[in-house]
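Everything on this sheet refers to the single structure shown next.
Apart from one protein chain that is not included, each protein chain of the complex appears where it belongs.
We call the chains A, B and C, going by the order they appear; numbering starts again at 1 in every chain.
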Amino acid sequence: MAREFGLSEGEYNNALEILGRQPTYTELGIISVMWSEHCSYKSSKKWLMTLPTTGPQVICGPGENAGVVDAGDGDAIIFKMESHNHPSYIEPFQGAATGVGGILRDVFTMGARPIANMNALRFGAPEHPKTRHLVSGVVAGIAHYGNCVGVPTVGGETNFHPAYNGNILVNAMTVGVAKADRIFYSAAAGVGNPVVYVGSKTGRDGIHGATMASAEFSEDSEEKRPTVQVGDPFTEKLLIEACLELMETDAIVAIQDMGAAGLTSSSVEMAGKGGLGIELVLDDVPMREEGMTPYEIMLSESQERMLIILKPGREEVAKAIFDKWELDFAVIGTLTDTGKLVIKMHGQTWCDMPIAPVSNASPLYDRPWEPTPAAAELEDAVRVLPADKTLGDILEKIMACPDQASKRWIWEQYDSLVNGDTRFMSGQADAGVVRLPGQSKGIAVTTDCTPRYCLADPVRGGAQAVAEAYRNLSAVGALPLAVTDNMNFGNPEKPRIMGQFVGAIQGMADACRALDFPVVSGNVSLYNETNGEAILPTPAIGAVGLLPDAMIAVGIAFKNEGDTILLVGE
Amino acid sequence: MKAKVHVTLKRGVLDPQGKAIAHALHTLGFDGVEDVRAGKVIELQLKSTDEAAARKEVEAMCSKLLANTVIEDYAIELVA
Amino acid sequence: MKAKVHVTLKRGVLDPQGKAIAHALHTLGFDGVEDVRAGKVIELQLKSTDEAAARKEVEAMCSKLLANTVIEDYAIELVA
């Protein structure tokens, strides 16, 4: 059975040792998601730890829901990028939509009002029979969610390559703004404090989505049906407003969204970070369906839900706010000093296990890897203009290539102007530029990666992606602040793929160090393979920069006849 | 011959539209409503006059385009 | 008792969604499709067990909320 849950024999034995007995079905489910690649970063952690993550501008680096940097005058910028690759391939519209929903929650969980969205997309060859359907579904899904919640989508990138035919990439990024002294973290505190559930009801959505995101695709995986959720951006919009309203009171001790592995990861992580125990009474969880089991409730990935630890006696204040926004609100448990996760339902105990070993002792692997062999030098024939071609011919060819073609068809489906704070959106500048609400100060946002460079040379490709992000921010006049990354790779159990990952991290780390451009958040998506064919190594870089006044930002349009054109750099 | 294809969300899949409609009906005072599900109907005018052939054709359209069977069920109704 | 409300665009109102589906079906090689109209079905689970009362209630929901009679027609089907 452990195998069906995706646990290896070693992992299962480890679980037996921690518990000192056979796990219950519910416990086994919980352990397996906690130790899945998606939640535990077991293949990647060793390398992620080599990235530079500190600097005077960093308020909070990796480890929380999103990264936080200082934007001066008591303002903080909170941002992160996250993938929703597998679900978007199976159901492009809902998969991409719920990806946007998830990344938004990561950001407003920390107390930020989301002010800009970006999206980095990779599709298969344009002529592949599935591509058209996937592109239109993904773009419509991102539009559906982002437009409805009222966060402007101000840029992104879109590439096409046959290596993504069976495995598209949908990476979404959200940037938010908060007061630096009003940031909310996820570590639980205060024995006896109430554990509160807010948002949508729990259904049987996406049970074991986190383990799916950690498994390789095969022909029959399109049959893995129930793992795709339907997003409800309207409820998310209400949840944003309600959470931000509650955050203005002083009722919250800790807060976290229920993302992958839902109630399991949120409760275990919150209690684990606080070094406490947690007891949940699942009868009180708002449910959409009848007859749900403790296992299903703990592993459901229903969207638009949050878990909050309140200060004692603040339940009424909080409930009034969620009532106003017509969202579910329920006290479902309390913090304890036992260090254990205890789950009760129908008067029975379904889970009683120590949290620290499960959350801290999740396996870490030092997977074997081999460096990527140096790519052959480009032949001279490629560097010299062929005799029978003019520069014009070449220009035409470049402009007709799908990667270079105008992406207007995509970005016009995104509301880039809502809030009235957008200075530059897609197509207008090298980075999107929005001002902070009610201020003249602005931020610039970009996403960058050139996967074919990373295939040829992961180290230089990783460094190049960081450098390009830095340049794009500088080009609009912003001071680059920090980076979020989304590491999309194939199966890490293959030394060649692991080598791409290690190389890209090394290149990124070098570039980030050289540029004082720390990584403050990120996401890893491995096993992006179909029938053994891996995607191109794609370390997508998202980055944010600061402008003292958004009006000083410069776009790409030439302004006046007669202006001088300068070329700088090598 | 005519075909009606009913496309509905699978049991257990969240139906935000249905939820919102139910909520609005309650606000309007229609308390007798217990649950609402929203779906689509696609009406096809077909050249075919043979029922069996028509059904087969529509079946193929459903699985290829009209429904996404990851989250949706469909039902076909033929009208002569 | 259950009610199904079918909401369709009035004759004479352009149905771009139906047109787009028809176009997509043709592209996929389904040449036997002459015309497509897209509509909605709203399924209501009602407390009421009395057919006449239920019909009256659903009628009221339709005219108040479920259909916009400027552009849409509706039909009610009751299922015990």
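In the analysis below, a residue touches a chain if its C-beta (ideal position, glycine included) is under 8 Å from a C-beta of that chain, and two chains touch if they have at least 3 such contacts.
Rule of thumb we're sticking to: contacts and distances are computed from a predicted model.
Its UniProt record calls the unshown chain "Phosphoribosylformylglycinamidine synthase subunit PurQ", which is the correct pick from "Na(+)/H(+) antiporter subunit B", "Phosphoribosylformylglycinamidine synthase subunit PurQ", "Phosphate transport system permease protein" or "Monosaccharide ABC transporter ATP-binding protein (CUT2 family)". All shown chains touched by the missing chain in the whole complex, by label: A, B, C. Interface note for the absent chain: among A:Lys237, A:Lys273 or A:Arg367, the touching residue is A:Lys237.
Here the missing chain is touched by one residue of A:Thr293, A:Thr336, A:Gln413 or A:Ser474, and it is A:Gln413. Hidden from this view is one chain, which touches chain C at 13-14, 16-17, 20, 64-66, 68, 70-71.
Within the entire complex, the positions of chain A that touch the omitted partner chain are 140, 143-144, 147-150, 232-235, 237-238, 325-326, 411-420, 423, 435, 437, 550-551. Residue positions on chain B in contact with the hidden chain: 16-17, 20-21, 23-24, 27-28, 38, in rising order.
By definition in this document, only the chains that are shown with their structure count from here on.
Chain A and chain B have Cα centroids separated by 34 Å.
Rounded to whole angstrom, the centroid-to-centroid distance between chain B and chain C, based on C-alpha atoms, equals 10 Å.
Among the residues of chain B, none is found touching two or more other chains. On the chain A side of its complex with chain B, the touching residues are 90-91, 93-94, 200, 203-205, 222, 225-226, 228-232, 234-235, 288-289, 302-303, 326.
For chain C in complex with chain B, the residues that touch the partner chain are 6, 8, 18, 21, 24-25, 28, 30-48, 54, 57, 60-61, 64-66.
For chain B in complex with chain A, the touching residues are 9-10, 12-16, 19-20, 23, 68-71.
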